[in-house]
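Supplied in structure tokens, the structure appears directly below.
Every protein chain of the complex appears in place save one, which is left out.
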Amino acid sequence: MSYLELQDLHRNFGTVKALNGINISLGEGEFLSMLGPSGCGKTTALRLVAGFDRPDEGRIVVNGKDVTGVAPNKRDMGMVFQAYSLFPNMNARQNVEFGLKIRGKHKGDGRGRVDDLLELVGLSHAVDRYPHQLSGGMQQRVALARALAIEPRVLLLDEPLSALDAKVRVQLREEIRRIQLELGITTLYVTHDQEEALAISDHVAVMYGGVIEQMGTPAEMYTAPATAFVAEFIGTMNRLDSKVLNGETGEVEHAGLHLRVDAARGRRNGERVLVLIRPESLELEAATNGTQPNSFAGEVLTQTFLGPVTRLKVSGSGTSLIADMSTARAAALPVGSSVVAKIPSEGAKLISLPDDGPGLPVLDPDDQ
Amino acid sequence: MAPSAFVWLLLAAAYFLVPLYATLEFSLKENKVGTPCCTLSNYSWVIHNGDFWHTIKISFLLAIETIVISLLLFVPTMYLVHLKLPRLRPVIAFMALVPFVVPPIVMVVGLLRTFRGTPHWFYGEPWGFLAAAYVILAFPYMFFSLDAGFRSIDVQTLTEASQSLGAKWPTTLFRVILPNIRSAALAASFLTLAIVLGEFTIANLAAFHTFPIFLQYVNESQGFPAGALTLLSFLITWGAMLSLLVVGRKRGARGAAIAGAR
Partner (left out) sequence: MAAQALRPDPVSGRRRLSLGWLATLPFFAYVIAFLFVPAVSVMVGAFQDKANHATFFNVHELLQHPYIDAYWGSLRISLITAVAGALFGMLVAYAAVRDGTPRWIRSVLTTFSGVAANFGGIPLAFAFIATLGPLGLVTTWFRNGGYDLSVRWPQFQLFSERGVELAYIYFQLPLMVLVIAPALDGLKREWREAASNLGAKGWQFWRYVGIPVLMPSFLGAFILLFGNAFAAYATAYSLNQGQNIVPILIGNYYTGNVLDNPHLAQALAFGMFAVLAVMMLLYIPLQRRAARWAK
């Protein structure tokens, strides 16, 4: 039974279609992230749910009730903004207390609740401090406590960590998830950081150009991207623009290379497809004299040290691939060495491409 | 647009535009009570009035003198403060607030008393006494504008870069620093122009014959031509402020834009 539903939402700004038919369904206590580059419509959708904007078409339903026409101050939702949302003339405690004060519940039990929440977000020691005396991370904790104080039905977060330092971001996202699980509150989260979305969500909806490209669990999004955009946006992926040679055996051809891919079975011959292989599923070995099935030979072009993992770029046979392996093993394959990359026939995924289409969408590097 | 916003803006527009329109109407009436509109005789009277040209010339020249002295005095000082003497800045900022506490009406009393014994070329001439006072009147606005201008450029880096390339002080000052604070200096200058052209208090109490004094004389003696003169005065102020806006659009020229006679 879904608790929060976005039904066929449309929103246009002039000629721009910011939202073009968004459908999302959240169960109670679920955490869903709307993930995508800037301009994809995720914040627009969130603001529609919060009530700061009205959809041109579609409905928003909470626990069976249509709230599309309800004013934002009556929707009983808690929102955490990206930055600057704490009232500067009030200290942390007074900020958290605000929603209760409006409802006349800040005396007695209310006071205890405020203290509990501040403790929950780890700020008991700073309750009397004013926003300008708090760091960015602390401010967002106060903002979270403030949104939770009113016991909202739905928690909305609009890129709450984007303005913070990297380390604080990782720390705080874990805490947000922990608190959310503890309180069991239905949560809608907006972010452009795919690592963040994958790390803490029950479900992820990848958005682009006002539509949802794919929605599913983080694992699904990662291992089985449904569209070229999702494949590109989530994690790093090797993409081989290929043609199906034999739909029965699963043989495909890419830049002269013949590969066997299980996922190609059942496709029609001549179909243009995109073969997707995660860098960590490529097996790299030093080249030997014989040839190996389902592999391609090349030379290590670059090595990029990423900590526990090293990323190797291998180039050969008119194509280049990225392979991730443990740093220890990568030491044995220095730049310039000849290697053989084995492509796992089960590990590769396939997406259809239009036969004469433009190919892969070009993503603005600034979007990620 | 919110209805209440519309109402307030409309009321404000009415309150501000009606007196201007009334002045315009007055200025187009014959210099006799009861005749209908419209004539340019008042404007003609102004253009052909010797005193008008005499006083407006004095006021303009005074303004230029004030601007020159102010720039010569304040630009190098502000440059030095931003370059080498940052601790002086709060001191000067505080001094720039003193004219709020010592307004023209108080200042002129002190000036007249202090400089009473000085030679005639200073005490009796507008180019001495009045200009000296007007530089002080311009000081706060010069400070805020130039301060903003200097703050918007990295004075240290520019100076060091210039010197590392071999330039001596005058070159650095004139060819590197000044062009970069030009819009701030220009903005302050236009503001000073508006101040001097409108300053009445000091000129009146110290008995000098400037344009605002002439304006008041015409107000008292000739009702209708005063309308033409008032409108002209308004247009001149407007011209100065528009120039300020055009010039101030560049970064670093946004200082206080409030000055003038009350």
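Going in written order, the chains are labelled A and B, and every chain counts its residues from 1.
Assume contacts are C-beta pairs under 8 Å (C-beta built on N, C-alpha and C of every residue); 3 or more make two chains touch, one makes a residue touch a chain.
Just so we're clear, the structure is a prediction, and the values are computed from it rather than from any experiment.
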| item | value |
| --- | --- |
| Selected residue (touches chain absent from view) among B:D51, B:E125 or B:E160 | B:E160 |
| Per the touch definition above, residue among A:F13, A:F52 or A:F305 touching the missing chain | A:F52 |
| Contact set of chain B toward the excluded chain (per top definition) | 1-2, 4-6, 8-9, 12, 15-16, 18-23, 25-26, 33, 73-74, 76-77, 80-81, 84-85, 88, 95, 97-114, 132-133, 135-136, 139, 159-160, 163-164, 167-169, 172, 194-195, 198, 200-201, 204-207, 212, 215-216, 219, 223, 226-227, 230, 233-234, 237-238, 241-242, 244-245, 257-262 |
| Chain not shown, touching residues in chain A | 50-52, 71-74, 76-79, 81, 83-90, 98-99, 101-103, 132, 143, 146-147, 150 |
